[in-house]
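Heads up, one of the protein chains got dropped from this complex, but the rest are sitting where they should.
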Amino acid sequence: MYLSRTVIKFGGESGQGINTVGRMLTQSLNRLGLFTFSNREYPSLIKGGVASYQVDVRDKEIYASGKKTNILCTLSEKALHTYIYDLLENGIIIHDGNEIELNQDEEIFVQKNNIQIIYLDSVKVALEAGGIEIMANVVLLGYIWKILKQDVNILIEEVLELLEGKKIDIEAEKACIVAGYSHPSYRNTLGEDIELPSKSLQRKLLMTGNEAVALGALAGGVRAYYGYPMTPATSIQKFLGETADETKILVKQAENEITAALMALGSMYMGTRVLVATSGGGFDLMTETLSCAGISETPLVIVLAQRIGAGTGVPTWTGSGDISVATKGGHGDYPRCVISISDINSAFELTQKAFNIADKYQLPVIILTEKQIAESIYSTSSLPPIQKVDRGLSTGEFRYQITESGISPRWMPTKGLKPYISTSDEHTENGHSTDVADEVKEMSEKRARKMQTLEQEIPEPILFGSENAEAIFIGSGSTKNAVLDAQSTGENIAYLSYEYILPLKTGTLLKLAEKGKRMILIENNQTGQLGNLIREKCSYEFKEKLLKYDGRPFFVDDILDYLNK
Amino acid sequence: MYLSRTVIKFGGESGQGINTVGRMLTQSLNRLGLFTFSNREYPSLIKGGVASYQVDVRDKEIYASGKKTNILCTLSEKALHTYIYDLLENGIIIHDGNEIELNQDEEIFVQKNNIQIIYLDSVKVALEAGGIEIMANVVLLGYIWKILKQDVNILIEEVLELLEGKKIDIEAEKACIVAGYSHPSYRNTLGEDIELPSKSLQRKLLMTGNEAVALGALAGGVRAYYGYPMTPATSIQKFLGETADETKILVKQAENEITAALMALGSMYMGTRVLVATSGGGFDLMTETLSCAGISETPLVIVLAQRIGAGTGVPTWTGSGDISVATKGGHGDYPRCVISISDINSAFELTQKAFNIADKYQLPVIILTEKQIAESIYSTSSLPPIQKVDRGLSTGEFRYQITESGISPRWMPTKGLKPYISTSDEHTENGHSTDVADEVKEMSEKRARKMQTLEQEIPEPILFGSENAEAIFIGSGSTKNAVLDAQSTGENIAYLSYEYILPLKTGTLLKLAEKGKRMILIENNQTGQLGNLIREKCSYEFKEKLLKYDGRPFFVDDILDYLNK
Amino acid sequence: MALELKDYNSTTLPTWCPGCGNFAIHTALKKALIELNIEPSEALISFDIGCNGNGADTVGTYAFKGLHGRSIAVASGVHLANRKFTVIADIGDGGCFHEGLDHLVNAIKSNYDITILIHNNQNFALTTGQATVTTPKGKKMYAQPHGSPERNLDVDSFILNLHPTFFAKAYSGDPLQLTEIIKKGIQHKGCSVINISQSCPTYNREMTPQWFKENIIKLDTLPEYSSNSMEAAKELLETANKTKKIYTGIIFQDTTIPTFYDNLHSRKGIISELAEEVKEYNIKELLKYTNS
Partner (left out) sequence: MALELKDYNSTTLPTWCPGCGNFAIHTALKKALIELNIEPSEALISFDIGCNGNGADTVGTYAFKGLHGRSIAVASGVHLANRKFTVIADIGDGGCFHEGLDHLVNAIKSNYDITILIHNNQNFALTTGQATVTTPKGKKMYAQPHGSPERNLDVDSFILNLHPTFFAKAYSGDPLQLTEIIKKGIQHKGCSVINISQSCPTYNREMTPQWFKENIIKLDTLPEYSSNSMEAAKELLETANKTKKIYTGIIFQDTTIPTFYDNLHSRKGIISELAEEVKEYNIKELLKYTNS
């Protein structure tokens, strides 16, 4: 079986509805109690182009996509030509539309791999079944469901549940599903080798990485969100905005990123918790504020949702090329914490931790995510438990009291409590500006000590797999998922997962390196930015680097190919 | 003799005119044919506080200040208390005003070091001599000139020359100088051990680092300056603005730093050369544009005039803590060049080189300077020769043609030449947006190759001094000056000068390290940012670091103290 | 050889939604260039990031596609470097009135000789439909199930109040008028701002061609209206607000105000362009100004 999974991929133009049908399929498989991983690729335009929605299904948690697919369902001719070579042997193409002329290479590929092509005019089928045009997508679903050899009633139940509250003709909807399911073009030879695992019928949680960040923020006491639209960060705002009536939080779409960050600074100073999220260019604009948060010791949490490329880059494709700017952006020396999430579980947990660290250590925290994590739909049995909100508030004589830990008392501005000034000027213990050499030195050393204290609190990177694995991948973010998926297909590999990127801990890494293990740096960027940080910290140089920077995430196959090359 | 130099320091409030008197002294010493190094310290306020203007004099080029002074001339009581401990043995205080009560420590210090204090009511002297209040400063000058045992006529000539064009009473001015020079409080024991070197009477060039940058830019064909006020960058704008009628360049004070950078991008795209200068916070705001310049391959040159601290920091004191943000700021992976200047000669030369590199390699170039370099007044016999303007322009089929060197043809937009698009989207050879994996990869690799090509063009860091010196300091920027001044007082040390910080060359460094030399990283920041870059590049870890981050530059004494500790 | 539309097109095709007003705006711009006999190699279009900027690849002129909200600042720099070029800044309402508001204000004030085409589709379209300052109040938008809690910005009055030297309004559904206005804007020496109501059938469905037809009044139909009077212009906008109508045409023009460049003492009498002047420069004469 291909990478212990079954893969169904939809391809079509943006705006053709592949997200809807992909989501319906994901949900229906979820109803069966299976684990899914759904991933979208799309160009930066509203309608047209080629986009895809791929669902990988398995009986265990699955966090990365395979490169190949069992079933390819295409809604546009261009999508068919784009994705045809992704098909596995005995793969199936369901093309929604008229027969298409394949070129010679495609013909050869189809023959060699015994690929079967079904042309299905789904609109026609829908209309004939008494439905309307828009129901074409459930026709396709029905057809696929049949190939997957699943009970059509479960599909019907799920689809109807999803459409609840919308004005639809239930009977017509059902009829269309059935029409697809029992379409005469179906033949037994289709997907003979496809077999979904046995199922628990226990629903899983389905959510995107961004939704998990939003939930983590809420769980951690966040009461406001400030942002400016920028994909792939914006869907955090969407989730928070659409649930605000329930959570009672304040959602503000600011006039630009600079304002969003500065407003957050003001609000955090006052003692609430605000989430801010942005992507590369927007983050650059926030770096002056970051530096200000650093010296004024104001907590600040910014989600940096990475996409590939400098400038506008390749919107909106994935990458992890903002590790350098997250760790070094903003002028001057100042303490900060950089955290990298990799999936919904870590998103949920680390977002809460981020706020605790920001509050307690009074510094800016950057949460790195990636388009791949932000927008992929993960399934999991349950989220990790909610963390305790730890604010580290205390009163004291001076707001910037010099302490051994570097952490000074900080109290919420409150009527009756001693007022203080927070300032971006270098300052004395009471916050007044100073240019006296010793005072400047002492206060900046105090701040620097917070990094040491924090370094003691955070854990070493976790090794997933055995110390004795044949090869150890070292990375952060979504690279973990491809490696662990590869591992679970039986590869004797391990993954050293950097969740905390700053402060950076290298003890475990060096111990593994000393053992003479095969150490492979894996990153979704061009220069190996995490590897550079590691080398800067401990001189360790990676001999092997697996870097991918074409906008695509690591597929499980990339790992296997690399190991077998 | 103290560090082969004589030191005169003025102290007073901002706005009291110490800059005027300091400048007059510098110019007069220059008229004698001596080399001077003049350095100002001042708080970020317009009037009041404590500020200083220190002049170090020698018969050879001198690029750093000594910590101690022979003559301290104070215009405010606070200045006296602030600087009194800077006096050398047998030092002299000329205090402008009534007698001041010294505290016990000061008394002891004065006695122990045989310090002589003169109270001189310079305004009174001026008025009595027939002058007006403002002429008090030449009274002080005259007094100092006497202690320096120099011909009063030379001083008179220089002062009158400096005042040329201003409406002054020449005779009164002269009388005041003479009144100071021949003031009855003078006694032979004052400054017995002070002896200025013999002089050439050959004037030197006197200029600040910022003026040298401005001159370098003009020499290199710069035709416009865009900026927003921020000390210590702004005096570049001042020089260019005030000479614009002569140079015919365009000077634009933009509404903010973002605009300045983007306008420069537009103008550079069109083929002219624009200088942009800013400091830390302003630079942060420009980093998005930097990243855009990187991917669109548009030349851009930004002077980053560093001061110490994150946020607003310690305005306006010196430091070099923006090396990290210069090398890593701006999201994504993109090529750039970072150059560090250290004095007026390198400022003049490297600013020209910066534009040649920006044009030829089509990337952003950051010129790092520091408050210490930007505003200190250097003297030199002559500037280095003017470089050839090298634009690297050529026409070709595609603007972003894939080449081995990474450098694509670039032509100035011109009527009749093939139009092209420059874009911050990842693109194909003709500049059109792409999200095709191979195209994305290929184009980003092409850009990255420019860094390799550039690395081949730039020189290894230069070693000042012998490979066999007892200790080798490694650094960039103004640290060079203190080390070389220390060296010229006879220390057997050398300095490895990093002018090119990105791409970073480490061949020479590693060779020296292999010899088992004593290698000392010297930096004006808290975390050893250049050292971190070096380690990131070649794993070399400095065992010894001399870091200073209290807003003060390295004094020659700091080097000696460190070596002798 | 007469210029044709195809000379202004690249080989790449636009990717906008069917019915999108951006098609017409691009065509009108190209037509305006043709009719003014401005060759593709004499024009530079500075593109923004947004649906509007998604047409950058399709043009055959010089072009720069920079950052979101920044096309005006780039265009300003382009213009100063070489005034021989016709410089267009293309931008959306999101980029123009949110991220890049200060550039708009300052370009108008500085009166650079550029033409700003605001593709005003009343939403952040490319990020899939968030509210901008021009989105109708109460309309449910991305992440705002109850609509935006903000007041609208009366962008026309905002612009007019800055005393622009050329200010016009147009509609993407009236390409002939639009072409004429763009031509006038380009011909105007100074900063020409054209606020174009751009249909966006995807995120601004309410404003159908029919709706526009019913709500637009062309200034041509008001022969007594004079675009030379600031007073009249203000009154017009007030009437527009009260009656909820959109007036298209040249709202205001003032040809008496010099451009930034023309105000520069240092450039008086110089005929060459900055882009043409880059060469070694002997700084000897300047040394007398140092340490001053």
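Order as written gives the chain letters A, B and C; numbering starts at 1 within each chain.
Note that in this section a contact is a pair of C-beta atoms (placed from the backbone, for glycine too) under 8 Å apart; a residue touches a chain by one contact, two chains touch by 3 or more.
Bear in mind the structure is a predicted one, so any value in this text is a computation, not a measurement.
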{"item": "Per the touch definition above, residue among A:Glu246, A:Glu404 or A:Glu514 touching the missing chain", "value": "A:Glu246"}
{"item": "Selected from C:Leu3, C:Val105 or C:Ala232 as touching the chain missing from the view", "value": "C:Val105"}
{"item": "Residue among A:Thr414, A:Gln452, A:Ser466 or A:Asn492 touching the omitted chain", "value": "A:Thr414"}
{"item": "Omitted-chain contact residue, chosen from B:Leu25, B:Ile84 or B:Val251", "value": "B:Val251"}
{"item": "Footprint left on subunit B by the chain that the document does not show", "value": "15, 43-49, 228-231, 234, 237-238, 240-242, 244-245, 251, 253, 255-257, 281, 311-312"}
{"item": "Residue numbers in subunit A that touch the chain omitted from display", "value": "23, 26-27, 205-208, 211, 215, 218-224, 226, 239, 242-252, 254-256, 258-259, 262-274, 288-289, 292, 296, 377, 383, 386-389, 391, 412-425, 430-433"}
{"item": "For subunit C, the residues touching the chain missing from this view", "value": "101-102, 105, 109-111, 133, 145-146, 149-151, 153, 157-158, 161-163, 257, 260, 263-265"}
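Going forward, only the chains that are shown with their structure count from here on.
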{"item": "Gap in Å, rounded to a whole number, between the CA centres of subunit C and subunit B", "value": "42"}
{"item": "Rounded Å distance between subunit A and subunit C, as computed from the means of their C-alpha atoms", "value": "37"}
{"item": "Geometric centre distance via CA averages, subunit B-subunit A, whole Å", "value": "45"}
{"item": "For subunit A, residues that touch 2 or more chains besides their own", "value": "43-44, 281, 311-312"}
{"item": "Set of subunit C residues in contact with two or more other chains", "value": "49, 65-67"}
